[in-house]
Each structure stands twice: as structure tokens, then as C-alpha cells.
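Would you mind keeping the following structure in view while I ask a few things?
Here the complex is missing a single protein chain, while all its other protein chains stay put.
Going by the order they are written in, the chains are A and B; count residues from 1 in each one.
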Amino acid sequence: MSLRILVVGEAQNGRLAGSTLEAIGKARALAGPDGVVGFLAGPHPEALADFAQHGVATVWSASDPRLDEVPVGAISPFVMGVAESVHPDLILLGGTTFGRDMAGHLGARGHAPVATGVTEITRVEGGLRVRRPIFGGRATETRRLEGNRAVVALRPHAFPAPAPAPVSPEVRPVATGDIPPRWLAPKRTGVDAPSAGAGPGLADATIVVSGGRGVRTADNFHLVEELAASLGAAVGASRAVTDAGWRPPSLQVGQTGRTVSPQLYVAVGISGAIQHLVGMVSSRVIVAINSDASAPIFKVADVGVVGDLFQIVPALTREIRKTRGLA
Amino acid sequence: MEIVVCVKPVPDPETRLRASPDGSALDTEGVKFMLAGYDESAVEQALLLKESVPGSKVHAVSFGPAPRTEEVLRAAIALGCDQATWVEAPAGAPGDPMVAARALADVIGKLPHDLVLCGKQAGDEESGVVAAALGELLQIPDFGCVLSPRWDAAQNLLTFRRATESGEEAWVAPLPCVVGLQQAWNDPRTAKLPAILKSRKAPIAHASAAPEAGDHSVGERFELPPPRTGAKLIEFKTPEEAATKLVRYLREEAKVFP
Partner (left out) sequence: MPDFSLTSEQESLRDLARKFARTEMAPHAAECDKGPRFPEEIYRKAFDLGLMNLNVPADYGGSGLGSFDQCLIVEELAYACGGMTTSIIANCLALEPILLDGTPEQKERFLKPFCSEYHLASFALTEPSGGSDAASMRTVAKPDGDSYVLTGEKCFITNAPHASLYTVFATVDPSLRHKGVTAFVVPRSAAGVLPGKDEDKMGHRASSTSTIRFEGVRVPKEDRLGAEGGGFSLAMRTLDQTRTPIGALATGIAQAALDHAASYSLKRQTFGKPIAEHQAIQIKLATMAQAVRAARLLTWYAAWTIDRGQKGTLESSIAKCFASDAALHVADEAIQTFGGYGYMKDYPVEKLLRDAKLTQIYEGANEIQRTVIARELLRTYA
């Protein structure tokens, strides 16, 4: 019996978010192209078309523009409505802020087991088996999601974006007339897009370059930022840096900051205290640059340079720019 | 403002993790459980809001087994929470975030709750779905990844920011609502000694979760990654040599070069 999967999508800048594409790719691998349908809230015709571009023909579209501005709880009833006609075995989402919130709603509403940050899904007798990192990536658990339906949000960047596989789209409109007033009362009053030229945000980035106390002053931190720019990377910071006010707390990677799991994490002048490690230790490749050979970061790094970062980092930035043919 | 803050006892972040003998879960022998991470920040935020809105009260709620759950609630009381309720997890509870959410919603539904505060995710299993599930179960708006919530008394609205992939959103919302807090203080308050002593005698309400019907997620295996053997150190005589070797490593061995 083949699986039926409902992918709840998310639009970003009018197109389907990268995390949704990853979910589509995984859904098609699990259920075959005919086993996947999509859902999208908000008026985003290009994002809607992206579903069909990647092999998902049937998409349920709740195109009411109000849905772009409401809390997730206003949208979940419409997803559940679709689920009641489609009877998916699995509702799959990207692991974004929206994806995890929606997963929580759908699991609670539909009395279905939920797993987020998932890196592997397989079918088993009686349900699905998932693997996911826990404890900041220091361990992995395998869970069985039992029953007729499960809700899963994938870990961002854990699955590849699918190759385009265009099919003819079939859009099914979802009526959204009645939205209870309590969902319309909260208002989004503004959005600060991540500043242009500052590189990708930490959450999304495939490469992160972080600076720590070894950088010594706020002014020196530009060395870290230049290295990041040369790699097209996001910039992160240790708690010492944000505590000292050299950079804002939104850049902090660590136990009380963000957890990131990019393909490459470069730690510059970071000693590797456990509070920082839990925020980045599940990165695929870790490079450490530090003048102290006994710094704990070298225990978790894959490759290390013990030396003066004030010499090494600019040299590295130059070498990368040269290799990439940048000015 | 009647504030409910949800907390979870989690292993000390500095614990050396080990799998249980049968490999199915974390070995909790000798592991210290405590209030930590985003939950600790949620308590701090609850107390800051309480202090900014006269007449407010904070009620801490936690779902879990004895004795760690009661200890975490005592820690919350020592920090300044006015009351606490412990929802005892039934024996053999599957460790499923939806089970916790349902148990908490059941209790919170019966308490006055203008604002329900959760940490964005627990420091151990990190699902990050409880705040959203509570919103669904309590049928009030919920917001995840929240930063800087403040009460605007003039407008009678909660103002806050949310960190999303598209940037930082600014929001206003009337109460009641649920907030999953991403904001973390690097220096949350420390409970003072007299408060710690007093918290030992504080009454903690006790509720039992109704036995769970329906489908669950069940933990099967707990695995540690293969131990990292430590960094391969690049030998170099000049910074340029270090740079060249590092770039070569990134391209050819690690294959992460953009």
C-alpha cells in the first residue's frame, strides 16, 4: 500500500521556501510522485506553481491574503479540512518556524504523533520510523510514530532539494470565509528583512563563520565578517562576543543562542566551551582557528589551525577570494 | 496579568551523555535534572513581566516524573514564581511532546491564564512544538520564536518580535495568547539563599495526567555519534601556507567549498 503524503508548504518572497522543496523531494521519494499533494496558505501564485514544477500536481490553495498575516492557529483548521478529504498517512513540513508551529497544531488537533528536526524517515509496520538529533546534536534518537497519521517537520538542509520535474498543476481552492475574530486580532506590524549584503541568516546558512573572544576587540570582528563574506557564509558569534556587546545577541551560537547545523562551521578565536559547542557540534565539518592548542574546540573540530588568527584569517580570506575568482 | 510558565526538567547541559544498557534511551543514572536553557529564560521573562505589570502572578507548571519535576518547580518558586502545579507523568510515559502538551493544556485550561509562556524548545529532545500545541488545545493564538515580549498597558496589547527565516517580525496581540520564547538572557537571576530555603516548604499542587489514548511517538534508540577523534592540525610555516592547505582540505576532502 503506497503512502499518501500532504506537504504543507510555505512561501518565502513569493516562491516556495527551500525547506518546502526539501520536503517535496523527500515526500516523492517516500510516496512516489502520485502519492503527494500540497497545501499552501496565502496568495502566492508563483509558489503554488513551484509545487507542480517539482512534481506535485495537486495543491490545495487557501489563497486568502489574510492568511499571510495571521497566527498559525488560524491556518491549521484549513489544513485539517484538507487532511479530512485527502487522508494522508503523513503530513510533512519544512523545519522552519512556521513548519514547527504548524506541526504542533496539526499533531494536537489531529491527535497524531509529531516529530521535528527529522533527518531520516522510513516506513515500518504500524507507522513510520524517524531519526532526529537531540541534545544540540550530541545524540540522535530513533522514534516510531504509531497510528494512521503522523506529522513530521524535517531538519533544514538535511534533505536535498529535488530536481525539477514539471507536471500539470491542479489547484484546488480552499474556502476560508470564516476566520474567528480572535485569530484576526493579533497584528503583524512590520518585518525587518535580514539586511541586504549581510549574507544569509544563521538559521538557513550552509556555511557559518563565527568569532569568539580571541578576536579581542569589536573592531577586529570585521576579520570574521570578511571571511564569512568570502565564503558566502552567515556570521555567528560566541557568547563572550555578544556579552561584550561587540555584536548583537541575534548572532549568538550556543546553548542560549541559536543552534546551527551547517555543512561547514568555522570557529575563529573560539575556545569551545560546552555552552558554545551545543550550538554547533552537529555541523558536518568543523574548522577551528585558535592560538591555544589545548582549546577544547580542537576536540570537536575536523581540522584545526593553531596559530595567530590575525594572520591566518586574512590570509584565508585572500586565498578563498582568489580561488573563487572574487575581486 | 495571570502568567502561566511551562517548564521541563532537563539533564544538566554539561552532562556526559550515555545510552541506557538496552540502547533505547538516555541513561539517567546519576544525571542531574534542572531548569535550564530556554525554560530558564521563560521563567526569567515571566518574572520580568510580573514585575512590570503590578498585581501580576506567575504560576509554574511542569509535566514529568518524580522527583525531578517537583525539584524544577521548587527552583522556579525560589526564583519568584508565586505558585506551582506538578502534572505527574504516568509510569512508562512515552516521552512524546504531544502527551506533555495535552497534560499541560488540561491543567492550564483550569487556571487563570492571560499569558502562557514556554521556552522555545526543551534542552533535551528539542521538539519545539509544545507552545503551538498548547495554542491549538487552548484555542488561543500562539506565537513561536518570540523575542522581547512587553506589555503595552496603554494599548492593552502584548508587543513582541518573532525571529523567522524571512527576518524579524514585529507583532502586537491581545491576551490571552501562548508565547514560545526564543529570547534568552545570558544572565538570568539567581535564586537567593533565603528563597531557596523557603521554596522547600512551598506547597505544590499535584495533578495526574489522564491516561493517554491514541497514537504516540515512542523512543526506540538513543545513539551517540561516533566519537570525534580530534582535529587534524594543519602544519604550516606561513599564514599563506596554512590558508592554501585549509582551502585544499575544504575542497578536496571535506567537499564543502562553495
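In the analysis below, a contact is a pair of C-beta atoms (placed from the backbone, for glycine too) under 8 Å apart; a residue touches a chain by one contact, two chains touch by 3 or more.
Since the model is a prediction, treat every value here as computed from it, not as a measurement.
Hidden chain, full complex: it touches shown chains B. The omitted chain makes contact with just one of the residues B:110, B:192 or B:255: B:192.
Summarising the interface, subunit B meets the missing chain with residues 67, 71, 74-75, 78, 190-197, 200.
Just so it is clear, only the chains that are shown with their structure count from here on.
Rounded to a whole number, the gap between the C-alpha centres of subunit A and subunit B is 19 angstrom.
Of all residues in subunit A, those touching subunit B in their complex are 12-13, 17, 19, 71-74, 76, 96-98, 100-105, 107-109, 111-117, 127, 129-130, 133-150, 182-183, 185-194, 201, 203-204, 206-207, 231-232, 239, 242-243, 249-250, 255-257, 259, 263-264, 274-275, 278, 284-288, 293, 297-308, 311-312, 314-316, 318-320, 323-324. Looking at the complex, you find that subunit B touches subunit A at residues 11, 13-14, 17, 26, 37-38, 41, 96-98, 101-102, 105, 123-137, 139-145, 162-174, 177, 180, 184-186, 214-225, 228, 230-234, 236, 238-240, 242-244, 246-247, 249-251, 254, 256-258.
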